[in-house]
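Got a structure for you, questions after.
Every protein chain of the complex appears in place save one, which is left out.
For chain A:
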């Protein structure tokens, strides 16, 4: 599938989840993205990554809204100042479901998409080539930084630094590694800048792409259709709101 088609699906799901406050829409988006992830063979990674974000958030939401929800009327349980109300639980549940659906949709897209192909697709449609390079190198930055940090740590260990286990030891070690890390990255950026220039990075004119971009007439139609649907979804929320404001103002 073309990465832009995937982007259109993910974007539409995000727009719908944000625009419509409905359990059905949220659960639908969540289920659809999980099914898509399973089909792409990335379900386990999506669930693992999403859990890191959603589980702590869900616990926090349940504690705050489940136990302390001033508007709650139907009290299920009372422990001291805390009152578990069904309205509070429903609010927390909706909050968590909406967040989970947004997180899973976005993670499924970003773990599925091939960045080089996405870059090729964007460049072919006239996006600045530099933007594509920045996108690709930003995604690789975390790996580069981790690799550099480890190299510096090993060099320091080879000269007697003992990194104690546990977070305190690692923080102490990181303090010694940050300055050399920044210097290395800056130094390398200078050399790489010249190399990129010499290889034509800022030449004027249109770019071409080495990678082929899988596409079809059907996909193009689907993308346009999704764009129209998104506009419709936004309109379905914005128009009544604007009308409401205007009629309210007239009164």
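The definition used in the following text is that contacts are C-beta pairs under 8 Å (C-beta built on N, C-alpha and C of every residue); 3 or more make two chains touch, one makes a residue touch a chain; residues count from 1.
Keep this in mind: contacts and distances are computed from a predicted model.
Colleague: So which of "DNA-binding PadR family transcriptional regulator", "ABC transporter domain-containing protein", "Probable glycine dehydrogenase (decarboxylating) subunit 1" or "Alpha/beta hydrolase" is the UniProt name of the chain that got left out?
Modeller: Listed in its UniProt record, the absent chain's protein name reads "ABC transporter domain-containing protein".
Colleague: In the complete assembly, which of A:21, A:52, A:131 or A:146 touches the absent chain?
Modeller: A:146
Colleague: Which of these touches the unseen chain: A:24, A:171 or A:198?
Modeller: A:198
Colleague: Which chain A residues touch the hidden chain?
Modeller: Answer for chain A: residues 114-116, 123, 129, 133, 136-137, 140, 143-144, 146-147, 150-152, 154-164, 177, 179-180, 183-184, 187-188, 191-203, 205-212 touch the chain left out.
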